[in-house]
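Every protein chain of the complex appears in place save one, which is left out.
Let's turn to chain A:
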Amino acid sequence: MSALHANVNDIPLAGIPALVLPALGETLIMVGIVMAIVVLVGVPLGAIIHNLARDGLFPNPALHSTLSWIVSVGRSLPFLILMVAIIPFTRLITGTNIGIAAAVVPMSVAGIAFFTRIVENSLRSVPPSLVKVAKASGGSSFQIICTAQLGEAIPSLIGGLTINTIAMIEYSAIAGTIGAGGIGYVAVTYGYQRFDNQVMLATIIILVALVAAVQVIGDALVRLTTPHSAARVSRRSVRRPVLVP
């Protein structure tokens, strides 16, 4: 119980927003930059690996297994270890191994590996008959990937993107331990190292709210991009006034 007692070094309640809100801003910037990189690299990479497979558009078993193996390595390392292991690489790119810039590198590496698998999985769920239709309609490989594969998988990709974004929020907190800034950094330095429970609680509330908000937005986008459920949503909203007397 003693740990729950207010500590003399605790940040006063009124001071918490000034500490936590800029950190939230840093987290959003970090996750935002990482997700932009993850989508830009992960979507094409996932689509390429999917189509290098035996029944893909440009099958190449050797290249397929090489790329797939690289992605698996990226997926298999726990983030904390990956982050430390690639410090030389991070320093090569950003010139530093602390701060937001340094956190973005390992987060992007882990995020790309994660999202590549999500993209592959989403593309696998698109009926293969649509690729045949697109081919027979005279589409180039690029056109087929954009329309018959990614285009049809958009709701599933958005669902995956939601999961991926939430994972990146979690990774940003882990990156906080190497001084990356953001909510994770505040939680570690104030909540963990200084036993400031109020700050800890505030970071927890913010993280829960952030993750919940991402999930709600993601779910809404999935519904909006799925014609079947989008139609159901609009029908329900039409019916509702009728039911209310």
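Please note the rule applied: a contact is a pair of C-beta atoms (placed from the backbone, for glycine too) under 8 Å apart; a residue touches a chain by one contact, two chains touch by 3 or more; residues count from 1.
We adopt the following convention: contacts and distances are computed from a predicted model.
Enquirer: Can you work out the missing subunit's protein name as recorded in UniProt? Choose among "Na+/H+ antiporter subunit D", "Trypsin-like serine protease", "ATP-binding cassette domain-containing protein" or "Sarcosine oxidase subunit delta".
Expert: This omitted chain is identified in its UniProt record as "ATP-binding cassette domain-containing protein".
Enquirer: Which one touches the absent chain: A:Val41, A:Leu80, A:Ala101 or A:Val133?
Expert: Answer from the full complex: A:Val133 touches the omitted chain.
Enquirer: Pick from A:Thr94, A:Thr147 or A:Gln215: which residue touches the chain that isn't shown?
Expert: Selected residue, touching the omitted chain: A:Thr147.
Enquirer: Taking the entire complex into account, which one of A:Asn60, A:Thr94 or A:Thr225 touches the absent chain?
Expert: A:Thr225
Enquirer: Mind pulling the chain A residues that touch the left-out chain?
Expert: So the residues of chain A touching the missing chain come out as 127, 129-130, 132-140, 143, 147-148, 151-152, 154-155, 225-228, 231.
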